[in-house]
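Note that this complex is displayed minus one protein chain, with the remaining chains in position.
Right after this comes subunit A.
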Amino acid sequence: MSAVVAEHDHHDHGPAKGLLRWIITTNHKDIGTLYLLFALAMFFVGGAMAMVIRAELFEPGLQFVDPAFFNSMTTMHALVMVFGAVMPAFVGLANWMIPMMIGAPDMALPRMNNMSFWLLVAGVLLLASTLLMEGGAPASGWTLYPPLVLQTGKALPFAIFSVHLLGISSIMGAINIIATIFNMRAPAMTLMKMPMFVWTWLITAFLLIAIMPVFAGAVTMLLTDKFFQTSFFDAAGGGDPVLYQHIFWFFGHPEVYVMILPTFGVASTIIPVFARKPLFGYSSMVYATAAIAFLSFIVWAHHMFTVGMPIAGELYFMYATMLIAIPTGVKVFNWTATMWKGSMTFETPMLFSIAFVVLFTMGGFTGLMMAIAPVDFQYHDTYFIVAHFHYTLVPASIFILMAAGYFWLPKWTGHMYNEKIGQLHFWLSAISVNILFFPQHFLGLAGMPRRIPDYAIQFADWNMISSIGGFIFGASQLLFLYIVVDTIRGGTGEKVTAEVWEDASKHSLEWTLSSPPPYHSFTTPPTSIPTEHI
């Protein structure tokens, strides 16, 4: 199926002028830019909330905020980071890169693409507005468990409708990505020649379409339980609060893979370029991604080992969860094997990618520890779980998003970023992120519960160290902001080639286009495609 752009609007070939360009744009690069900048802004908003949390936990006792606001901060930090920063950042990358990687002119459904972005903004604004409401923002944790969440003040319906909007936005984005990948590929681009980033996003899009309606259904039942006298989560009426947890985690577990699968995709794109070798085990990477996605649907209750499930349930979810280590292990070994005997160089994107492989593996191992049901009874709701999922999100998803930024900024802008500041950013981040999260393992094993503003005196030392790491990490990210702005404004002044990185055009199609690329990526489909990534 070949795609050739039709220019029907002969009076105006370019984008609209001024601010309006960004509001009514249908161009995949414009929309990708909007997504990425919005995600970056939300990264700092969510980060500011994390700074409030770490400041409060710097010492035992209550010093800066009252406990209810502290709980709002943990809740909003999670919601903003998941739905406002990490997911939109990956959708932004998908918008920018997928059409260029598969040889297409644009996304398959450009108008819906625009709506999907603005619904995201609307959803996050609705969520943020709850901070100013009577009774405060939701303070139940991002999982919104009843009956606790039903005690939220005026914020509750706003938070619920925000979830609906974010869900519609994600579903639209996912449908668009699936239609683009299936329908817009250059004729030579067969499925098993697609870059790994495209593959991982294809699978992620299926996850999104399957789970976002489930989350929407769960919060709809919260809404009717609160305002329309239903008894879904009330045992007195024959319902069950644990039912909410089952539904939430049926969404929630695939949801965390929505944030990690595109991460794998970007890592599989960057590592071969800087190792100057083809990706080791391309097809096993594809099958491992699909296997992880499938398993993500049948392991959800490992988040609920302590709720009183039947013993058969505990055992099933324990063993099923441990199975995930197999395809994930395949990936980690493949990345390692890709680097083995490669002619490696260590530019900033590669540094972040290598740190990802090491630190994500650590997060994976703590996950394996918690998959063991009897052991999880000790770790449940402690700082150990906080350390675990932050290792899989911050030095994994966030690091890879940074890597993607450094990797593709020269392509997007036509300018080179400042490598020295990039490396400084990397080392500050990589060291401080471990000072921030590694001590939280010790705190959790010693029994410090999560989501509390105050703690017993024996946890003081590690909390202080963790907070110091947090402040350094937070401050270091301003360097990234500086680099992004600086690169857009001209960077080092060095004019980059189409290829940017040595031999990159052997790996993927986007490097065959000029830097910055033309407004419509491929107006006629490319006839030959690079296959070095396979």
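The working rule: a contact is a pair of C-beta atoms (placed from the backbone, for glycine too) under 8 Å apart; a residue touches a chain by one contact, two chains touch by 3 or more; residues count from 1.
The criterion applied here is as follows: contacts and distances are computed from a predicted model.
**Q** Assign the chain not included in the display its UniProt protein name, restricting the answer to "ATP-binding cassette domain-containing protein", "cytochrome-c oxidase", "ABC transporter permease subunit" or "Heme lyase CcmF/NrfE family subunit".
**A** Answer from the UniProt record of the missing subunit chain: "cytochrome-c oxidase".
**Q** Could you tell me which of A:T33, A:S72, A:N95 or A:N114 touches the chain that is not displayed?
**A** Once the missing chain is taken into account, the touching residue is A:N114.
**Q** Taking the full complex into account, find the residue in A:M73, A:A137 or A:M184 that is in contact with the omitted chain.
**A** A:M184
**Q** Of A:L40, A:A137 or A:A216, which residue touches the hidden chain?
**A** Looking across A:L40, A:A137 or A:A216, the contact with the absent chain belongs to A:A216.
**Q** Going by the contact rule already stated, which one of A:I23, A:L132 or A:V358 would touch the omitted chain in the full complex?
**A** Of the listed residues, the one touching the omitted chain is A:I23.
**Q** Spell out, residue by residue, where the missing chain touches subunit A.
**A** Residue positions of subunit A that touch the missing chain: 1-6, 8-9, 12-13, 15-16, 23-27, 105-106, 108-112, 114-115, 118-119, 121-122, 125-126, 154, 157-158, 160-161, 164-165, 171, 174-176, 178-180, 182-184, 209-214, 216-218, 221, 223-224, 227-232, 234-240, 242-243, 246-247, 310, 520.
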